[in-house]
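With one protein chain withheld, the remaining protein chains of the complex are depicted in position.
And then subunit A:
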Amino acid sequence: MGEAAAVLTMKGICKRFPGVTALDGVDLRLLPGEVHALMGENGAGKSTLIKVLTGVYPADAGTVELGGATVAFGGPLEAQRAGISTVYQEVNLCANLSVAENILLGREPRRRGRIDWKRMRARAAELLSRLELSLDVSAPLSSCSLAVQQMVAIARAIDVDARVLILDEPTSSLDADEVAQLFRVLRRLKEQGIAILFVSHFLDQVYEISDRMTILRNGRLVGEYPTRELSPVRLVAKMIGQELAALERLHGEHKTFDRPLVEARGVGRAGAVEPFTLTVHEGEVVGLAGLLGSGRTEVARLLFGADHASTGEITVGGTPVSLRTPRAAMNHKIAFCSENRKEDGLIPDLTVRENIILALQATRGWTRPVPREQQDELVSRYVEALKISPPNPEQLVRNLSGGNQQKVVLARWLILAPRLLILDEPTRGIDVGAKAEIQRLVAQLSDGGMAVLFISAELEEVLRLSHKVEVLRDRRLVAELPNDDRLTTDVLMETIASGGRA
């Protein structure tokens, strides 16, 4: 076939967890100098396959061959030594250490046996500059945004002399610019003959970067295809096992709303966002667009009382309120679904049901437990609506796949039926099918009178859902655009770049 021999071949991999068969006879081969996409719905088994490959989990059956020799790694360390460098799903770094250490931990530059801190910082800065990122590498990682953390994890992985580079949803928190930069780096690595395995739910990214793809469905292999021979429609069909209904524009039209719910006048916080004025009406979906670090999340945190505003006032339903704590905001029926599910979202050792009920229970106070039947009813409704898999409310959240964990967070806030729901990157890591489902659900709720503040790096998504779009740039609200026919992603892109047409 004229193809180079595979660097890595996995054959007949099976992996069973108690109650779940995560992988059942999966094959995968990676060719040198190719980007290989691993595709599948949430819970299809992509991350599990990667973890089996790198020795995090032992395989129940199947063989792994690296460079012709059969291998079975005892853990990430051994896999790394054999030349497999991995960025696992979710940011897996140590927040208590500096950025530089997180990049180079385990292979710090040394001089006569002692760590050379100066060279280490220089090397880390150089690696980050390959990703066009410049930041204080001696700052603790905990002070960095999720996106920067994700870039740091990538910088860590591309430093090693690897034969195989594995990236499990590396772009979930990144913006277009960073993705473009990452892809430039990946292309360079590809030319050096490195085999790259890439996982993403963003189809456009997959089509841009990958040469070949392997599709999984429910832990089984669907097939391996050259990317250019498989159209997106057929790809999705193979992933979900049926045709995806065409994505209709959910709101699209610009409506005028007359019942203001939350009004922020001159609200700002020194160092975070400049004072902005923003009105969210009942039943309105407001999209927040802007580049990374433009202040999207900061706006949301101010409206939720997670940070204190240093200027301005906020009114809810016409009366001025002081949102000094998230609790106060919740008392006004404002809910916030944070982008960082790992840190301030889920409790991994509780079940799906307990995690979903948590916020509702908190608003009622601990002396009035939600009756069990009501819990079961609510939970099973949302497990079904969001297609949480496996559909077992008593499963521990830690055992769910990344995308399914995100759905649990989402369900928790949807269940509250708040008056204003703030969603910060709610569809991060969620597959195409479920994404459409979630968007439809949000639209439905807003038709019922709930206001939604919707933050997403994906402009198409913002446009599909919102009635109006607020554009942020350099921590300043620069434009408010009604979502009419003239508003396209290109216009939005341009506004973000130029700083406003208004």
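Note that a contact is a pair of C-beta atoms (placed from the backbone, for glycine too) under 8 Å apart; a residue touches a chain by one contact, two chains touch by 3 or more; residues count from 1.
Basically, contacts and distances are computed from a predicted model.
Among the names given as "Carbon-monoxide dehydrogenase medium subunit", "Sugar ABC transporter permease YjfF", "Electron transfer flavoprotein subunit beta" or "Cytochrome P450", UniProt records the absent chain under the name "Sugar ABC transporter permease YjfF". Between the chain not shown and the residues A:Arg114, A:Arg368 or A:Arg486, the one that touches is A:Arg114. Contact with the undisplayed chain is limited, among A:Leu77, A:Ala180 or A:Ile347, to A:Leu77. Interface note for the absent chain: among A:Leu31, A:Leu105, A:Val321 or A:Leu416, the touching residue is A:Leu105. Shown as candidates are A:Gly33, A:Pro140 or A:Pro275; the residue that touches the absent chain is A:Pro140.
Mapped onto subunit A, the interface with the missing chain covers residues 56, 75-77, 79-80, 86, 88, 92-97, 101, 105-106, 108, 110, 113-115, 140, 142, 156, 306-307.
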